[in-house]
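Note sheet for the following structure.
Heads up, one of the protein chains got dropped from this complex, but the rest are sitting where they should.
Naming follows writing order (A, B, C, D and E), and every chain is counted from residue 1.
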Amino acid sequence: MQGAHLLLSSVILALACSFASASDPDPVQDFCVALNDTKTGGLFVNGKFCKDPKLADAGDFFFSGLDKPGNTSNPVGSKVTPVAVNEIPGLNTLGISLARIDFLPYGLNPPHTHPRATEILVVVEGTLEVGFVTSNQQDGSNKLFTKILNKGDVFVFPVGLIHFQFNRGHYNALAFAGLSSQNPGVITIANAVFGSDPHINPDVLTKAFQVDKNIIDYLQKQFWSDNS
Amino acid sequence: MQGAHLLLSSVILALACSFASASDPDPVQDFCVALNDTKTGGLFVNGKFCKDPKLADAGDFFFSGLDKPGNTSNPVGSKVTPVAVNEIPGLNTLGISLARIDFLPYGLNPPHTHPRATEILVVVEGTLEVGFVTSNQQDGSNKLFTKILNKGDVFVFPVGLIHFQFNRGHYNALAFAGLSSQNPGVITIANAVFGSDPHINPDVLTKAFQVDKNIIDYLQKQFWSDNS
Amino acid sequence: MQGAHLLLSSVILALACSFASASDPDPVQDFCVALNDTKTGGLFVNGKFCKDPKLADAGDFFFSGLDKPGNTSNPVGSKVTPVAVNEIPGLNTLGISLARIDFLPYGLNPPHTHPRATEILVVVEGTLEVGFVTSNQQDGSNKLFTKILNKGDVFVFPVGLIHFQFNRGHYNALAFAGLSSQNPGVITIANAVFGSDPHINPDVLTKAFQVDKNIIDYLQKQFWSDNS
Amino acid sequence: MQGAHLLLSSVILALACSFASASDPDPVQDFCVALNDTKTGGLFVNGKFCKDPKLADAGDFFFSGLDKPGNTSNPVGSKVTPVAVNEIPGLNTLGISLARIDFLPYGLNPPHTHPRATEILVVVEGTLEVGFVTSNQQDGSNKLFTKILNKGDVFVFPVGLIHFQFNRGHYNALAFAGLSSQNPGVITIANAVFGSDPHINPDVLTKAFQVDKNIIDYLQKQFWSDNS
Amino acid sequence: MQGAHLLLSSVILALACSFASASDPDPVQDFCVALNDTKTGGLFVNGKFCKDPKLADAGDFFFSGLDKPGNTSNPVGSKVTPVAVNEIPGLNTLGISLARIDFLPYGLNPPHTHPRATEILVVVEGTLEVGFVTSNQQDGSNKLFTKILNKGDVFVFPVGLIHFQFNRGHYNALAFAGLSSQNPGVITIANAVFGSDPHINPDVLTKAFQVDKNIIDYLQKQFWSDNS
Partner (left out) sequence: MQGAHLLLSSVILALACSFASASDPDPVQDFCVALNDTKTGGLFVNGKFCKDPKLADAGDFFFSGLDKPGNTSNPVGSKVTPVAVNEIPGLNTLGISLARIDFLPYGLNPPHTHPRATEILVVVEGTLEVGFVTSNQQDGSNKLFTKILNKGDVFVFPVGLIHFQFNRGHYNALAFAGLSSQNPGVITIANAVFGSDPHINPDVLTKAFQVDKNIIDYLQKQFWSDNS
């Protein structure tokens, strides 16, 4: 139960984590600093409303604290700290964001996709095993592109593809990632499939994974408590 | 083993299946009929080269055979027949495609994403349970949006989100789907995660799914043979 | 008068009909369910405002009734039933829509354009003569691309080009179409040119069509009553 | 016959004429000067191949001759001189073009659409009656937006909508237009509908315009010779 | 002081002046006439809110007065009169704008960039020396593309690059320019670098231009008064 709880936590973090979106719509002014949702009278738009540009200041383009490690005491042993439009309102309409990713020894940023962003990652400390899997190919396969990264190495995870980062070393690891969207989104596969709220019909998952239903039950129980 | 083989087959079909991409780049001429890859001398572009527009004819915008059911004799009991840029070269640069999806009783189009397309589906025959799961929310949950669809019902699966369609009835089911890309792509979750070529490091999956390694081994064996 | 009235009706339907837009702007969140215009206090945006995402449910992505034929008792003997952002609010920002098109024997979906969408059409029942005309070529011609479609055939109408579908058979015909915009728009040529409100200066049309003014008068009278 | 011939001529000119496209894809380098189609070995792309950027010079961004009136001796009494990617190779990937439009007294730039461009027009000499028609509205109407323009007046024709410009004065008129595409395209309605090559099935047009077939025959004969 | 004041003035005009943006986001309806900012209750969006489309009329797409020369009595001897979304609300979402540029003898439209637009310029009267500079090349150079333009000549300034227009003749000059954005923006280099409000740290500029600090002081004083 607790393991599951931890996984879920890591999912939340992962959210911020590793994204980069291919093409947010273009701005048609210098900037459009996001207005807090609570000030828009129940209206929402694709992206965010902007505050009056005359009221914008340098603080709207600023975020502090990326020097501090994220809290990695969770089942997967990793923590993503996002710096996207929710953290820097000035990013609205500008099509990019950033993240810091911390890993304990053997910590994992589990398989996930960013529906709206390509991610480019640089390793600052440690050794990571990283990879992404292509969409279904015409020969029926899904190709894994994988690499061991050391300090100073850079790797690219194309938009929408499933990918992961795993700390292979005995020491903590640290990476920064650029993501090509102001709001890349993250879908952690295990949680979205087995831990959605409400749960997906177990008959669907049993058939999809071609396993006994009790394995699906077990997996769904793992993740259920996370949402409560 | 065979079940796995069948799953894999269904994945290949699924590939064509249910996609619609949000925003392929715009055309800058009336059309750009795709040239066969074998005629481009080893060069490729984002999308496809076009044939000489003077040589285009109505056949380049035409496809035949969507009246015939796909072959659903596979472990998941469903079959997607895509009509995308590989099937109709005239779709190149135009940002849309189509698919026919057949289901045996209890047939499943298993959980998958289209990295480049929103899908809009209409049920022509039968009863389907369908659903999609949102990306990770700020409260740590992934919301499931699900619905039972009958003949004449329409449902939308937003770009990049995990979704599925499951035949709940005792009879065959049939649906058509529009997808917002000339080449939506499909990532069948089970195959991409457990059946990639080569396999993802099982330590990664064991930690990601918080299960015993033998379950991961079992799942990876299921899908391994598919790629051989 | 009545014939004209009927034509006009068919135009209205056609509106829904056969469109598919090339590239609506990209979403920057999972979805942005359209808010009803009456709730936005007189404000409008490109596309639609979204409702609070926390209040979205599966019903926002759902539409019912595409199993029922449209009412084809009109002069052109065809009826388009659209499923676009006005019918499914969840389509907002997602760049795709759908339509059902019914045809009486010899029914016609008259020449029209979709300013924001490519259309991909599949014939479910009957035999259609379809075609599109290219924009002015360098040699001064406008090429017609035409084809007879039978059950299961698919055809593509590129964005912005004039096209039509005509039931050649003795029986009713039925088709579904995917369109590459949430709001493709439709411009029925005859109505826009001869039946606009107010009418285009008849001197303009007389010169444009190189015909006697009384033919233009006749055509404009045909369509005038439609707008009253 | 000759009238028709002249109309056709005006169509060709119109091609150049009045366009402005909403959103060609973005460039990913400073420029991409178009390479002549004859040098690409039978390959084509969306837009144009670029020449080696090291070989680009100022001449690639230059066009001469827009001070000279176009030849307006044709049935519609107007002439469009385009300056688009075919005239200035440096416009490739940059999403804009220009045109000069000359009008005899009572000369007409006949109803047409630009499938890929909004047009913004400034009157340099003379008095023009201009207008555009909206796509089909929910109340079944197509609204005409019309205005008399004098020297120094500017008017906007939104992408994809049918529009025209008519010289109301006793003197020649002159206008310049910006268009939002490198290759806006132009569809002159009369020619595309009645003069396509080959002709549209006259049964289609008879039903579409709700007129006697002999009127359609007459119109099609008008435009037929143009393509020979 | 006064010279500086005039320069600044010319900058303001230049703002309107010579721009054309590469790709504003696409419209998803026929048009979206900009609503005045004062009517939106403190809310802003990327671009502009639209007024109720039912209330739009031809006046929303119209601007008058481009036949009158701009006021060129300023230090640079040129004046740009913009016709963009602030001047024509109907341009909102349509990705294009226009400008008139007047030059005294030896008048200069000083080096500037348009962050969101390519510009295409036609000379109506006079002789202009024009040019643009590429971004930093791999060999460390910035290439100047320059040309003398006479009446009827057209030139293209790619999006985001520094460019200028200089009247070489003894007479006034006049040009029109199309720009590929509804709101191209203009950054006049001298003013943005030496006359920003507040001033850039002079240590930054001294090092950037590799000159004595007193030259920077002099330049900053030139432009300081402009903002008061």
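Here is the rule we go by: a contact is a pair of C-beta atoms (placed from the backbone, for glycine too) under 8 Å apart; a residue touches a chain by one contact, two chains touch by 3 or more.
As the structure is a prediction and not an experimental result, all values here were calculated from the model.
A.B. asks: For a quick check of understanding: of D:Gln29, D:Asn71 or D:Asn214, which residue touches the chain that isn't displayed?
C.D. replies: Of these options, the touching residue for the absent chain is D:Gln29.
A.B. asks: Touch as defined at the start, partner being the missing chain; which of A:Phe63, A:Tyr106 or A:Tyr218 qualifies?
C.D. replies: A:Phe63
A.B. asks: In the complete assembly, which of A:Ser78, A:Thr146 or A:Gln220 touches the absent chain?
C.D. replies: A:Thr146
A.B. asks: Applying the definition given at the start, please give the residues of subunit E touching the unseen chain.
C.D. replies: 3-4, 7-9, 11-12, 14-15, 23, 75-77, 106, 108, 110-111, 113, 115-116, 129, 131, 133, 135-138, 140-144, 146, 159-162, 164, 166, 185-201, 203-205, 207-211, 215, 218-219, 222, 226-227
A.B. asks: For subunit B, which positions touch the chain that isn't shown here?
C.D. replies: Within subunit B, the residues that touch the unshown chain are 21, 23-25, 41-47, 115-116, 181-183, 185.
A.B. asks: Could you pull out which residues of subunit D are in touch with the chain that's been left out?
C.D. replies: 25-30, 32, 35, 40-41, 43, 45, 47, 49-53, 92-93
Here is the rule we use: only the chains that are shown with their structure count from here on.
A.B. asks: Averaging the CA atoms per chain, pick out the one whose centre lands closest to the mean of every protein CA shown.
C.D. replies: Centroid comparison flags C as closest.
A.B. asks: Round to the nearest whole Å and give the separation of the Cα centres of subunit A and subunit E.
C.D. replies: 40
A.B. asks: If you average the Cα atoms of subunit D and of subunit E to get two centres, how far apart are those centres in Å?
C.D. replies: Computed value for the inter-centroid distance: 27 Å.
A.B. asks: Using the average of all C-alpha atoms in each chain as its centre, how far is it in Å between subunit A and subunit D?
C.D. replies: Computed value for the inter-centroid distance: 47 Å.
A.B. asks: Give the residues of subunit B touching no fewer than two other chains, as numbers and ranges.
C.D. replies: Answer for subunit B, listing residues that touch two or more other chains: 23, 25-27, 30, 93, 131, 135, 146, 159-161.
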